[in-house]
Each structure stands twice: as C-alpha cells, then as structure tokens.
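A single protein chain has been omitted from the complex, and every remaining protein chain is retained in its original position.
Right after this comes subunit A.
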Amino acid sequence: MATLNSIKNMYGICSHAIRQTTGLRAAKLIQQRAFRVNGALRQQPFDSSEEKPQFPGASAEFIDHLEFIQPNVISGIPVYRVMDRAGKIINPSEDPQLSKEQVLNFYQKMTLLNTMDRILYESQRQGRISFYMTNYGEEGTHIGSAAALDPRDLVFGQYREAGVLMYRGFPLDLFMAQCYANVDDLGKGRQMPVHYGSKDLNFVTISSPLATQIPQAAGAAYAAKRENTNRAVICYFGEGAASEGDAHAGFNFSATLECPLIFFCRNNGYAISTPTNEQYRGDGIAARGPGYGMMSIRVDGNDVFAVYNATKEARRRAVAENQPFLIEAMTYRIGHHSTSDDSSAYRSVDEVNYWDKQDHPISRLRHYMTARSWWSEEDERSWRKQSRKMVMEAFEKAEKRHKPHPDLMFSDVYEEMTPNLVKQKEAMWRHVQQYKEHYPLDAYAK
C-alpha cells in the first residue's frame, strides 16, 4: 500500500540524511543497521568460528576505526502528512477517501469538542466548576486516531484526549457530570474535572500522575493478545510525559513482550511551560522507538487524515504481527495548560496566533470539505448554533443536579467495605449530624 512504501522511503530518506551529515564509511553501516533494527532482535546462536561479534547483547559487525554515531537532530525523522495547510491533498494515493458522512462526522466532533471546551473553560472562570483543561489545537489527533480504531480497542489516555471519548459517543451530559462531579458522574464524584472514564466505551479512567498508563497499556495489550480476539490497545501521552521512567518501561516491555499496542504521543510543544528543547535533546519521541526495536512514525497531528492513515495501519499491523507501534503526532497546544495556567508568561501571543489562524486541524478539514462542496457557510452557521445549544443545555442541566451521596466517599476503596471503614463512616455521620449547620448537606443527594 502507498503508506507502506512511503514508510520504507522514509528510512531511505533518513539514511540519506545521515550519510550527508556524517559523510563517512560508518554511514553505510548505520544505513544497514537501520533496516536490521526493525523487527525483533533475536539472540544469535553462538558460533565461535566466524570472524563476527558473538556477544549475546548485540551482534552487528566489527568496525576498525573510532566513530561516534551522530544523533540526527538536524534532519530528523520526517513528518508524514496528507493535506497541506490549506487542506489540499498532496499525494492523491494517500487520501483515505472517506465518505462524506464520515468526514462530516469528523468535523462535527472536532467542533463540538471545541465548543464544549470554550463553555467549560468559561464556567471555571465563573467559579461553577473547579478546574478544566482545553484541547484547543489537538482535536485532529483525537478524532483521527479514534476513527482508525475498533470500538472494542482499549484506550489509555493522559488527560488531553477528550475528543477520543467524544468520537466514541460519550454523551455531553456525562462530560458535564464528571466536571461538575454531580450525581450522574460515572466516577461518583471522586476526581477532579476532565478525569473521564467509560467502561462501555473502553476508555480507561484518567489519572493525574503522568505516564503511569504507559506500562499499564503494555500489560493490557499482553492480556488482549492472550485472549486472541483481535483487540488492540492504544496509549496516549504527551512529549513531556515521555520523559518519565514509566514511559521507558512501557516501551521496553511492549517491545520485548510483543504486545499489540499503539503508543500515540501528542507532541504539542509544551509541558506546561517547559518547551521541547528543555524536555529532550534528541529527535523527539519518534526517534526513541528504534532504540527499543519498535516501528515508529512521525505525523502531522493537525492533519486529521495523516493521523487516521498512520493509526489505521499501525493498528492493523500491531494486531497482525503482535508488535508495538509508536506514532508521534506533531501538533501545537493553542490553549493554556489548564485553567490554573496563563501561558502568556512563557510564550508569545504571536506564536499562538500563528497556529490558531494558519495551521489548525479544524480549518484544514473545513477547507478540504468546502473544496468538495460538502460544507457551506450556511452549514457552518447552523452547526455552530446547534452545537452551542447542545452544550448549553447539557451544561445547565448538569449545574442543577445534586452532588453524590457522601456515603460514596467510603465505598470502592476495596471491593468490599472493610470493618474500619464502616466504623469511620458511622463516626463521620455522627459528627455531621451534630454539626450539620457547618456542612453543605443540601447540595448532596439524600
């Protein structure tokens, strides 16, 4: 298929680039090594007769002059894209040629997410919810990857993947319920906003510690492999979380244990205020993949079709060949890190405006649609009104609901309620009954 060729070509491009920068005999070896590094490295059977390294750890070839391999920071792994910034398909054979319904669905999900983000961000500013994180600029990574998966595939997220859940059909009411921590929250009001989870939609509940989900995804993929039901696992994380030890653990385990897993890194340029040049010195996250013996690719995260193509192929091969794939989606975090952050403290407004106006996944897809006359100004206006109405209705409804019953503070610590928790719960109620005027009981379910 066309994408396969382009992936193979990429290695050719890579090694060509390496050859140019090093310009020595060693470059040829690197090129050869680059191809051999793909696929699982097996321990060679010991053979003392050959004039060849027999080390169990690695057995490439001997070299007789001192040469350090240069990390190819300058050229780097190229970025795969299907559309240009104006939404025009560059290589027609790469166009996934999705139907009008599918593309419209992509667009509507991305814009609905955007609308929900605006309203919930505002609601935090007005003191209605305690905290919120927007997804501005990264909608393409969510929708493109979610569309390429099977609904049964298990998703482990970080915290900026609400679009994946939205694409799968998580209702606005439940997004709001979690943010308001009201009685409808599936999480029973125990976590901060944006820590969504859904068993029905195979989206594992978000947790705040970064990168902890990465080795967990490897374990889940291993279990899925043993189940033998053609189920894949996808694990999202940011380029900052990829610096955690858990990320290294997850990559290494998934490669050595041959797990059907897609690692999806959203490289959005910032980890709160830390830019990428302070996060890593190598060529991003995709360049780490070969170090683990993993298939890797870098894509334009603002191009929903590129994300879709890469994820679709990675998913197919991960399940067929039982090996992990690493996709690094380059994008930009247009919004602040969260409602607790003001990014003008560490980046210029001009930089943000560039990405908002010139290279946004929503506008690029819209140009693609308008070029095919699938979407008009009229459609845009009416959809904007409708989506806003949907979000506002869910929002107002969620605001009025009660909070969950305080007994739920004590359940689910263990599967069963333990004796000491029963005692503590009774002690709490005795206290609250005595001092009830100091506790906001009215807001909570009876």
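Note that in this section a residue touches a chain if its C-beta (ideal position, glycine included) is under 8 Å from a C-beta of that chain, and two chains touch if they have at least 3 such contacts; residues count from 1.
By our rule, contacts and distances are computed from a predicted model.
Asks: Which of the following names does UniProt give to the chain that is not shown: "NADH-quinone oxidoreductase subunit D domain-containing protein", "2-oxoisovalerate dehydrogenase subunit beta, mitochondrial", "AP-3 complex subunit delta-1" or "Stromal cell derived factor 2 like 1"?
Replies: "2-oxoisovalerate dehydrogenase subunit beta, mitochondrial"
Asks: Which residue, A:Leu257, A:Met390 or A:Met428, contacts the hidden chain when the whole complex is considered?
Replies: The single option touching the absent chain is A:Leu257.
Asks: Pick out which of A:Leu112, A:Met133, A:Val194 or A:Ile214 touches the chain that's been left out of the picture.
Replies: Candidates A:Leu112, A:Met133, A:Val194 or A:Ile214; residue touching the omitted chain: A:Ile214.
Asks: From the listed residues A:Ser75, A:Thr205 or A:Thr370, report the one that touches the chain absent from this view.
Replies: A:Thr205
Asks: Using the document's contact rule, name the residues of subunit A that touch the chain not shown here.
Replies: 154, 156, 185-188, 190-191, 195, 197-199, 204-205, 207, 209, 212, 214-224, 226-227, 233, 245-246, 248-250, 252-253, 256-257, 411-415, 418-420
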